[in-house]
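Here the complex is missing one protein chain, while the rest keep their positions.
On to subunit A.
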């Protein structure tokens, strides 16, 4: 098991290197010039000022030199200084990342809490009316985009258009947890739900089909022939086997989840990493873009590594 984890970690490090190289190159291939944006494109900027700024930012050097410099600094934990905010990239990311991680983490948790039990339940009630209701709901859930669902939730629960007798939730914004925990969670609830529902629906569908596979396995009949009580057959054996492919799907969905935070943070004005990234792209803020994408991909690679390890724990064949 230790060897398995070490091997996975080595692969993760390698992936991180490849991803950071690609990120660096694509960012520099983007149309638009950060120097012109910084000096203001409306007027014709002074060529000398442009040249000076370019030299100051190191953008006049060959791309490979820039890449090597960036890589050397990144390895030491220095991702450069933001062009637009004039603070170290690590610092702006450091203040934004926890918020995005919180949003994504809570959504993932919600999605699992909703998707896994419903998937198990609908498989056990296959063909019954409740199964039909659940699978229809799941189809709906997978097909509503995050931003539509987000606005729908705002209309229903913040504007409370139907005048329901419920406490209305704030539609957007962010309050520090240390300032007021209840206000913090009130503002977290809607974006987290908006992000979670789609994921919950796909987890539920995957769980259902993989439960059905596991239920029809020959080993299940052999387990019943052993005289095992039905709840033991289901919990210890069927669910355990059914969750193996589901774990993989959750891992693959992490990409969608991180992509979803971009939309979700925009809709709910959640000041996380994704909104920072969008701003950085608009400004052609190279160091900040590279930093944001690098951190996001690290999160993705890390979660996938964790998923791989969980997979190894669940399935001895994968070790």
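The working rule: a contact is a pair of C-beta atoms (placed from the backbone, for glycine too) under 8 Å apart; a residue touches a chain by one contact, two chains touch by 3 or more; residues count from 1.
FYI, contacts and distances are computed from a predicted model.
Student: For the chain that's not shown, choose its UniProt protein name out of "Spore germination protein", "3-oxoacid CoA-transferase subunit B", "Thrombospondin type 3 repeat-containing protein" or "ABC transporter ATP-binding protein".
Tutor: Matching the unshown chain against "Spore germination protein", "3-oxoacid CoA-transferase subunit B", "Thrombospondin type 3 repeat-containing protein" or "ABC transporter ATP-binding protein" yields "ABC transporter ATP-binding protein".
Student: Of the residues A:121, A:244, A:281 or A:310, which one touches the chain left out of the display?
Tutor: Residue touching the absent chain, from the options given: A:244.
Student: Looking beyond the chains shown, say which of A:228, A:249, A:281 or A:302 touches the absent one.
Tutor: Considering the complete complex, A:228 is the one touching the chain left out.
Student: Touching the hidden chain in the full complex, which residues of subunit A are there? Just list them.
Tutor: Here the touching residues of subunit A are 217-219, 221-230, 232, 236-237, 240-241, 244, 314-317.
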